[in-house]
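Every protein chain except one is present and positioned as in the full complex.
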Amino acid sequence: MVQAYILIQTEVGKASTVAETINKIPGVIQAEDVTGPYDVIVRAQADTVDDLGRMVVAKVQQVDGITRTLTCPVVHL
Amino acid sequence: MVQAYILIQTEVGKASTVAETINKIPGVIQAEDVTGPYDVIVRAQADTVDDLGRMVVAKVQQVDGITRTLTCPVVHL
Amino acid sequence: MVQAYILIQTEVGKASTVAETINKIPGVIQAEDVTGPYDVIVRAQADTVDDLGRMVVAKVQQVDGITRTLTCPVVHL
Amino acid sequence: MVQAYILIQTEVGKASTVAETINKIPGVIQAEDVTGPYDVIVRAQADTVDDLGRMVVAKVQQVDGITRTLTCPVVHL
Amino acid sequence: MVQAYILIQTEVGKASTVAETINKIPGVIQAEDVTGPYDVIVRAQADTVDDLGRMVVAKVQQVDGITRTLTCPVVHL
Amino acid sequence: MVQAYILIQTEVGKASTVAETINKIPGVIQAEDVTGPYDVIVRAQADTVDDLGRMVVAKVQQVDGITRTLTCPVVHL
Amino acid sequence: MVQAYILIQTEVGKASTVAETINKIPGVIQAEDVTGPYDVIVRAQADTVDDLGRMVVAKVQQVDGITRTLTCPVVHL
Partner (left out) sequence: MVQAYILIQTEVGKASTVAETINKIPGVIQAEDVTGPYDVIVRAQADTVDDLGRMVVAKVQQVDGITRTLTCPVVHL
């Protein structure tokens, strides 16, 4: 199981609806609005890094209003 | 009361009108054009962090010509 | 109550001990190692934005091996 | 007269004393701690751009604990 | 002969087709999807730096879905 | 007299025509295509910082294909 | 098997020896000097994302002269 934070930038004025929509995607644990260089921070999980990459491209990035996503896989050192 | 600087990037050629429009938003103390990585720097205030976030999304980001905003809340250490 | 994500960059080779140490700070909910532009992502909470700022400066940034912290307060839009 | 915002990054744990010290520099109108990618935001003024540059290098950057300054001159478009 | 890495950001949801298309461009050795601040990393070669620049502008940047490319020429120190 | 470098990012595929067009703007000394995080680097001059800001907004940023400009005024320390 | 690009920034003047040293680390396929915002680009592989993270922290980041590493895992979409 791979977990990750996904740091998201949205189009201006879209942060709230983006977070709401992402919260409904399977594999997403939590999506919250934040201030600063990112607009939404998501916590998600998938079986493998490839599954995680596919989930970001096929599900998260399909949400209207997203301009950039930055996936940060959690590592256990 | 929470105060914040909002660092704004605009579409090319829009900095001047963006600053003028933002100056009329309630809660905005000052909006000025600058050179460098940001185009407009705003000083604003609201009752809470959540109010500040709502003001940025619902008022500031609705101004035509803005591409990114970066909110930096003032903290009293 | 204010919640925030704190995105942390560490000195090379220090990510693991930084996360361990931060996990023991009161107010920190979770601190995890990640790959990408940040090395550790922390979730924390405090009573006010000022308290949060003080906690970051007085507690988190005192941890040996941290080079930059980026605090992103959660907002409820 | 040229005015500018100076966005400052400090060593971890130094933001508060940096802001206090900068507030005493002639030409500085205000220096405040903020959260986000910058730690202190300063508003300053000088007679010319060259004077402003000299003030930043000779006065502001001499303050102990500063790692980067980003000067954004205000422009009247 | 000049070799280079080209770090590419794509529109959301376009990383996969961008990598596939770039892989067919003459001079491209390999194009792969990655996670993090870039979406696709390409390895390419050309006769001179000018040829490399022309290849990026005339071939790589013509691929639909690319928003930014960052060319990093390999140097032999 | 104020001189400045203007670091420019263009839409993909537009760097060459952007540089050509900017070279014809009064006050521009030289505009060249480069590789790296910027696509075109311009050297320009104006009477004051305000004039320089106006020239960037009213002339340079009007050139089709520019997405971001970063003005770096030369200072004599 | 997980593959990744590791984008490395070094202390000034250290790029060449950093690349040489990294080339000898087991799991590193290739390490090359580049110009641009990064100084060395490495291609590496490991069994899992956790192994990759451990390799970066325990081996790559121990090399003298490295200031930042940015790990970009390859994903197969």
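When the chains are written out, they are named A, B, C, D, E, F and G in that same order, and each has its own residue count from 1.
Methods note: a residue touches a chain if its C-beta (ideal position, glycine included) is under 8 Å from a C-beta of that chain, and two chains touch if they have at least 3 such contacts.
Quantities reported herein were computed from a predicted structural model and do not represent experimental measurements.
Mapped onto chain B, contacts with the missing chain fall at residues 35-37.
Hidden from this view is one chain, which touches chain E at 2, 49-50, 52-54, 57, 73, 75-77.
Touching the omitted chain from chain D are residues 49, 52-53, 56-58, 61-62, 66-73.
The working rule: only the chains that are shown with their structure count from here on.
Counted by residue number, the contact pairs of B-F are over half the same as those of A-B, the matching pair from C-E, E-G or A-B. The distance from the centre of chain E to the centre of chain F, each centre being the mean of the chain's C-alpha atoms, comes to 25 Å.
If you average the CA atoms of chain B and of chain D, the two centres end up 20 Å from each other.
In chain E, the residues touching two or more other chains are 15-16, 33, 35-37, 70-73. Two chains count as a pair here when they touch; such pairs are A-B, A-C, A-D, A-E, A-G, B-C, B-D, B-F, C-D, C-E, C-G, D-F, E-F, E-G, F-G.
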